[in-house]
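Worksheet: one structure, shown below.
So, chain A:
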Amino acid sequence: MSGTLLKIERLTKRFGGVVALNQVSFEVSVGQIASLIGPNGAGKTTLFNCVSGVLRPEEGRMQLLGTRCLDLGGLASHEVACVGIARTFQNIRLFGQMTVLENVLVGTHVRTHAGILEAIWPWERRTHQEDRWALDRAMRLLERLALGGVAGRPAQALSYGQQRRVELARALASDPELLLLDEPAAGLAFHERQELMDFLRELKQEGLTILLIEHDMKVVMPVSDWVVVLDYGAKIAEGTPKEIQEDAKVIEAYLGAKTNGV
Partner candidate 1 sequence: MIPGRLLRFLAIAAALILLPIIDGNPYHIDILATAALYALLALGLNIIVGFAGLLHLGYAALFAIGAYTYALLNLRMGCSFWLALPISGGMAGVAGVLLGLPAIRVRGDYLAIVTLGFGEIVRIVFTNLEEWTGGPNGLMGIAHPVFGSFNFGVNSTPYYGLLVVLVAATAWACAKLRGSRMGLAWRAVKEDELAAGCLGIDASRMKLLALGLGGWIAGLAGCVFAAKQGTITPDSFDFILSVMILAMVILGGIGSVTGVIVGAVVLSAAPELLREFSAYRMLLFGLLMIVLMRVRPQGLFGTSVSPPAR
Partner candidate 2 sequence: MSSTFRCILCALVLSPLFAGCGKGEPVVKIGFVVPLTGDQAAHGMDMQRGAELALEQAQAKGPVLPGFKLELATLDDARNPAQAVSAAKRLAADGDVLAVVGHLNSSCTKPASAIYHEARLLHVNPVSSNPQISRQGFDTFFRICPTDDLQGPAGAHFAIQRLGAHRIFVLDDMTTYGRGLANEFLKAAQSTGAEILGHEGITQGEKDFTPVLTKIKGLNPDLIYFAGMFPEAALLLKQRFKLNLSARFLGGDGLFEPALIDLAGPGAAEGMYLTTLGGDIRQVPTAQEFVKAFEAKYGHLGAYSSYAYEGTNIALEAIRQAGRKDRQAVLTAMKQMKQYPGILGVHTFDAKGDTSIRTIGIYTVHSGKFEFVE
């Protein structure tokens, strides 16, 4: 189960004059946790938006290899989700007025098929099975993320940490091949970060490939198998966490130019 799952080649995205992504290329291997780091405005979220079909890049190719080889270039965001890529958002975008359980159930939309007629008069046996599967999967995910107790409450009424976990559960509900996490640790308390790291390792065990955007090096370094560093839209380094920590260019990008001798 090795080989690349996601292949990005010369990805370029411009907003008017600003070049948000400049010829970025890298690969994410199957069953691996890859991290995307870089100072604010380096283009990390823009890359996520291109992969998930929210934005259309000017140049470059994005391929999902894995079970079937697919070019993500022309796909709309809902088609990208159908091929097995799920994502979370930098600033949480839950369905506030729907309950936590309903939010996660929406995640299972991709894996179920019941249409209008099915909904009104479910005569197909498959619909009953799918409904049970969806509910069961949603409840299991909520239990795993300690959200069982708040399943019936509206999503907007939860604490920040809880809302992060609901968004994670919702993304996982669609049983994706590749999970894009946009700063999942932002705003979490210390113990919550540890739980997150353990949970990510568990997911990796279960064969899920994860692409992570994160600022907190204490979360990135221990968890990641591969790290890609972006700065001003360009890839400046790539490698194992250890290599990246010593890489001169990365330090310079983060801490500014080394002044002589200090």
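Going forward, a contact is a pair of C-beta atoms (placed from the backbone, for glycine too) under 8 Å apart; a residue touches a chain by one contact, two chains touch by 3 or more; residues count from 1.
On the choice of candidates, all candidates are chains of the complex that A comes from, given by their letters.
Model, not experiment: these values are computed from the prediction.
For chain A, the touching partner in this complex, chosen from 1 or 2, is 1. Contacts from chain A toward candidate 1 in the complex involve residues 52-54, 76-78, 80-82, 86-87, 89, 93-98, 102, 105-110, 112, 114-116, 118-120, 131, 134, 154, 156, 170-171, 174.
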